[in-house]
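One structure coming up, written as structure tokens, with questions to follow.
Shown here: the complex without one of its protein chains, the others still in place.
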Amino acid sequence: MAVIVHEDFQFIVQGITGREALNFTRECLQYGSKIIGGVTPGKGGREVYGVPVYDTVREITETQRVDGTIITVPLAFAPDAAYEAIDAGIKEVIIITEGIPRKDASAIVEYAELNGARLIGPNCLGVIVPDVCRFGSLGGPAVDCRKAFKPGVVGVMSRSGGMTTEICNALTLSGLGVSTAISIGGDPVIGSTYVDLIPLFEADEDTKAVVVYSEPGGTAEADLARWTQENDSRLPIVAFVAGQFMDEMPGMSFGHAGTVVNKKVDSPADKMRRMREAGISVAEEIGDIPDLVRQAIGN
Amino acid sequence: MRFYEFEAKQLLKKHRIPLVQSELAKTADEAAKIASDIGGPVILKPQAIAPGVATASAKEVADPAGAKAVAAELLGLDDGGRKPNGILVEARPTGEAVYSLSFTYDGTTKRPVVAASDMAGKIDDLGDTHPDRIVRRHFSALYPFSDYIAKELAKSLGLGGNDLKRMTRIVSGLARLFLDYDFADLDITSLVKLGDGNFVVLDVQADLEIEARHRQRPMLNELGFSKDDLRQVREPTEFELAGARIDEEDIRGIISPIAEFDGNIGLVIGAGGGSLTLTDAVRKHGGRPANYAAIGGNPSVDKARRLTKLVLSKPGVEKIAVMSNVVSNTRADLVARGVIKGIIELGFEPADKILIFRVPGAWEADAAKILQKYGIEYCDRTVSISEAARRAVAKAG
Partner (left out) sequence: MAMFIRVDVDNTVIEKTASLADKLVEVCPVKIFKLASQPNAVEVVEENVDECTLCDLCTQATPEGVRVVKLYE
């Protein structure tokens, strides 16, 4: 079992000839992921690490099954790339591109919903099921990636791509391992929030607990607290809220675009309180997470 | 990016949203003159950016003499290291009814949303005290705004007849403006129905989406925004401006945000969540960061080099802690190259200047070799973020 991806998951990379895309395309291939094509307008006919490059998405979807796409194009082109993928019938869309205004993100999300596609991101690093499929840029080169992500029992959702790997590394070092990790994105409007994704973990028999990394700004943590109270979930949740220093600096933004304390619900203190009240275990320090997971699953 | 209220009102006026009579005064004398033109009591609003300053300091005065005295006082307020950008002098009509409107993006539904109340105030605050007095309607950023959405909102506020039609026009106009100009938040904290049945907007607070500032350049130019004015809650320091320049001049990777604190530990830290977690960790262990400089998105060697030089050149900074979460797309080896190059260019030994180098993850084997060559200990992934912060603080003394 796995969340979102599976062993035969086939995907493409839009913007494959860019500096970042080259890096992670090679890393995914080394990891064993099935990248069956890439798209860069004007560079059709080329090849990148053995992956054929096309001018349009449809050239690939017309001849092959494409389960997902990773979009990492310059931000002015990101909405167009997403519409192209969705119109070509791709159902799992990851947007890595950072800095997309929330109006555009909101429009992409709505278009994806109308067409039955799922959007992860923007401003995320994607999904990994250790030793099964890496769909995105998590973990770096395969050799480093395998050190951070070992198969195990903990599902991870994180608003920070970097902290996804950090937390998974700690879970792996502690022997608990990772079932599926999802970097959901750090922007104020993202395609899939904790509440959208947690039912997938609920249905995943490999997952015994979920770890959530969160930051100042937004309603996602309050929503998760509400979900936990309203649903009789089998999964214990351990959460960590970074950026507590920001409570002293209202109106300033650090870290991600979505990270700002303007409203009460934005504040780390408020998020921690709501989640604790809902029975979520909230770690004081990032290093406490593995022990809290162990306590929660009685291991 | 917070707008001064007079700027927001200029934009509203251009789009024919009915506004209360108001004018910007740059001096106390101008304030007195405007007050006398308006006649009767007026409200004086210092134009400020720092959170709370504008709303906390607005004052009502009875006459031009009062306006002059109070304006002089308000012009001297501290707005995060700046002075207020003038005083907005406004009529204060009392009406038959008062409303508030708030446009924002709802992260839960991922849609733009408009909330309205039949009370004045910020919807965020009213939500705590009077949740039953708020109505909401989501709309779309994909499709053009349709007036019926505003009509439904007005209806659910209990309006009918001409009130319903007038409110519909105002809400529709504001919704289009909110979308067209990429606002992240647009709050009308007081919208009054006058005795003659017309509605006027009294108080506005508008925040532009910072990521959209480039494509909104024509509008910002029209309002007179200078190119690097980001309307931070406090005036950026030289250090912060220099950091922003380094970021702007090289698109490979991101240094953002950069902020100056008054501590002694220079930080070159992994961007996004890692930087938040690391800053919390340094403070938890009693350390005093000299700055916040988050670097990520796989910065070029040159960007890391320039940032290192900037942080180490800050007065009071003896050494830097180079720390990150386990990196994925950012490469430990490129960061190591840039940091070492920067230190050597300043004429120092890298080993003397680096408190700790904890950047495990992508390309860590190469990073370890580079550090070894320059005699710097490499912390691998078994050293936790908390432990790395503890060591850095201990070494900084």
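Chains here go by letter, A and B, matching the order in which they are written, and residues are numbered from 1 within each.
As a convention for this text, a residue touches a chain if its C-beta (ideal position, glycine included) is under 8 Å from a C-beta of that chain, and two chains touch if they have at least 3 such contacts.
Keep in mind that this is a model prediction, so the values were computed, not measured.
Undergrad: Name every displayed chain that the left-out chain is in contact with.
TA: The chain that is not shown touches these displayed chains: A, B.
Undergrad: Can you tell me which of B:Ile340, B:Leu355, B:Cys379 or B:Ala392 touches the chain that was removed from the display?
TA: Of the candidates B:Ile340, B:Leu355, B:Cys379 or B:Ala392, B:Ile340 is in touch with the missing chain.
Undergrad: Sort through B:Val301, B:Ile320 or B:Ala392 and give me the one touching the missing partner chain.
TA: B:Val301
Undergrad: Touch as defined at the start, partner being the missing chain; which of A:Arg19, A:Arg65 or A:Arg276 qualifies?
TA: Residue touching the chain left out of view: A:Arg19.
Undergrad: Extract the touching residues of subunit B with respect to the undisplayed chain.
TA: The missing chain touches subunit B at positions 300-302, 331, 334, 337, 340-341, 344, 366, 369-370, 372-373.
Undergrad: Contacts of subunit A with the missing chain: which residues?
TA: Touching the chain left out of view, subunit A contributes residues 18-19, 22-23, 26.
Note that in this section only the chains that are shown with their structure count from here on.
Undergrad: Distance from the CA centroid of subunit A to that of subunit B, rounded to the nearest Å?
TA: For subunit A versus subunit B, the centre distance works out to 25 Å.
Undergrad: Flag every residue of subunit A that touches subunit B in the complex, lowest number first.
TA: Residues of subunit A touching subunit B: 19-20, 23-24, 75, 98-107, 109-111, 125, 137-141, 143-145, 147-148, 158-166, 169-170, 173, 186, 188-191, 193, 195, 213, 215-216, 218-220, 223, 240, 242-246, 249-259, 262-264, 285-287.
Undergrad: Contact residues on subunit B for subunit A in the complex?
TA: Result: residues 2, 50-52, 105-108, 110-112, 124, 128, 140-142, 179, 182, 184-185, 209-212, 215, 232-233, 252, 254, 257, 259, 270-277, 279-281, 283-284, 292, 294, 296-298, 324-331, 360-365, 381-382, 384-387 of subunit B touch subunit A.
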